[in-house]
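Shown here: the complex without one of its protein chains, the others still in place.
Note that the chains are named A and B in the order they appear, and that numbering of residues resets to 1 at the start of each chain.
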Amino acid sequence: MIVAVASGKGGTGKTTVAASLTKVWAGPVQAVDMDVEEPNLHLFLKPELTGRETARLPVPLADQAKCTACRACAEICQFKAITVLAGYVMTFPDMCHGCGGCTAVCPEGAITEDYRELGEVLWGRSGEIDFLMGRLRIGEAMSPPLMRAVWQRVDRIGDVIVDAPPGVSCPAIAAVWPADVILLVSEPTPFGFHDLKLARAAFAPLDKPMGVVVNRAGLGDEALYEYCRETDLPILLEIPFDRRIAEAYAQGLVIAEARPEYRQGFLDLAGRVRDLAGRVRDLAAAPLLEARHA
Amino acid sequence: MPEITIISGKGGTGKTSLTAAFAHLAQNHVICDLDVDAPDLHLLLDPEHEKAEEFYSGHTAVIDRELCTNCGQCLELCRFTAIAQGPEGPTVDPIACEGCKVCVHFCPAQAINWLEDHCGRWYISRTRFGPMVHAQLFPGEENSGKLVALLRERARAITQEGNLDLILSDGAPGLGCPVISSLSGTDLAVIVTEPTPSGVHDLDRVADLCAHFRIPAGVLINKWDLNADQSQAIERLCLKKGLNLVGKLPFDPAFTQAMVQRMVITEFQSEGLADEVKAVWRRIQDLAGLRAAA
Partner (left out) sequence: MDKIAVSSQGRSLDDQVDPRFGRAAYFIVVDPDTMSFEVLDNGDSRAMAQGAGIQAAEIVADSGAKVVLSGFVGPKAFQALSAAGIKIGQGVDGVTVREAVERYKSGQVSPASRPTKPGHWS
């Protein structure tokens, strides 16, 4: 099972929830930090890193000697990563999305593939938990290519808990796309509520079961709760606003461990997440069961 | 044209609430919400739309069932796993489609249509604090930075037409395309951070981003008293990296209370935290060279 912990708004507590959920999760589990721009999960799970690799994106390398300035490459490229100007072929590797179009279209075979560095993929263990993360190179603008490289290293033997990036544009979608169930972490403030609505709208087309974790409950108003009732979004856990939680977080501690009175809440959350994911699978399996009993 | 951009690296540090307060305190300015993915500034500023425009960016491939011969070429070429074999032939998943045009170009039956993406909407509005430029990307759309660039361009036009003195922008979190687009050419970046391991870690990265693009940066430590040690560590980091510390604000529920009332902190109270926010704004103005020497 793949669980994605996401949020429309940043700072609602995705990493807090992902870290605690991973710690209480029964059975083999891999924690994956997909917020490659600002990865934070490792600060709480404190893994011992055992491996790293540089992730690269193929970008064009043009041979001026073979180029006839036909401009086929410039015409296919949607991103201005390659162009022909005053008879010279020029490449702008930072702009490249790695689609391979120019390389494929050049009639003279003048384009070969070079690479641009996206960032790093790192992995290790935190106790019994397998750990995986990506870290974007400073100045690299695109997250999804590195996120795809991180996915290559996801181990499907056990369950996977993904700490997604905030927001609802392409990096968040890329992190949540492979999940079986999505947890939306929000807070009952006007900002939290507004961004929860955005998140639900963004993820709805992916057709996954979704549940809500309300963090800092008590600091805000009722609007978020009414919305969840109206839209049948189950609230799977409420973490009350508690300055001691904020302080534990500020110390880099995992809440389920640092504040044991909240551990049961996270255990319950784990059970409810399994139920939510399982409900869909049971529906899919039902016809098979009937056939066997016939 | 003086431009100050408030960013945060990590989400949830209070960037938007503080930008809203600065919008109240500033004079003769235009306000820009560059967090087009999950904008929140309008929740406090209550803009009245004067102008609304549709935003188009990029394209998506759509396979024409009638013309498709099921040759499978597009499936092989797509590097973004956006094309899958369905029961009636290959289909493009619009969420995964990168907009590279390779399948369109190489389809032997010319069966793939190239459709412009309607990604969002942007607005020029009036608020109680002055003119505002803002936008909303539709959920799940690519946030390439183009919409951010468009908003900044409009803001510049408004300052010129209205003889205004400042563009004040609420930037996007993270450090990818939209943040880079928010920062390029701005006069001062103010990084709002918090004294947590995530806050420190993300400050380090976003400060490097500012240095990479040669943008002068100031730092504001919000909720500093959640962890006085981490707060001091941030101050040492600022010294080490040559970042100006524009201020430290204590954790105060008044911030959220103001937000729930749809007010900015400097409207909600006239002393306490509000006074400290005013002092911070004066230091930011000094740093940006906006105030005559006292």
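Please note the rule applied: contacts are C-beta pairs under 8 Å (C-beta built on N, C-alpha and C of every residue); 3 or more make two chains touch, one makes a residue touch a chain.
A quick note: this is a predicted structure, and the numbers were derived from the prediction, not measured.
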| item | value |
| --- | --- |
| From A:26, A:49, A:85 or A:204, residue that would touch the chain that is not displayed | A:85 |
| Identified contact with the non-displayed chain, of A:95, A:201 or A:235 | A:95 |
| Among B:62, B:149, B:237 or B:260, the residue in touch with the chain that has been omitted | B:149 |
| Chain A, residues in touch with the chain not shown (by the definition above) | 74, 79-81, 83, 85-86, 88, 90, 92, 94-95, 141 |
| Residues from chain B at the interface with the omitted partner, ascending | 57-58, 142, 144-146, 148-149, 152-153, 177, 180-181, 183-185, 212-214 |
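Keep in mind that, in the parts below, only the chains that are shown with their structure count from here on.
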| item | value |
| --- | --- |
| CA centroid of chain A to CA centroid of chain B, Å | 19 |
| Partner chain A, residues of chain B touching it in the complex | 8-13, 16, 37-38, 40, 43-44, 58-59, 77, 79-80, 95-96, 98-102, 105-106, 137, 139-143, 145, 173-178, 180, 194-198, 201-202, 205-206, 208-209, 212-213, 223, 226-227, 230, 251, 253, 256, 259-260, 262 |
| Of chain A, residues touching chain B in the complex | 8-12, 15, 37-38, 40, 43-44, 76, 78-79, 97-101, 104-105, 136, 138-143, 165-171, 173, 177, 189-191, 194-195, 198-199, 201-203, 205-206, 219-221, 243, 246-247, 249-252 |
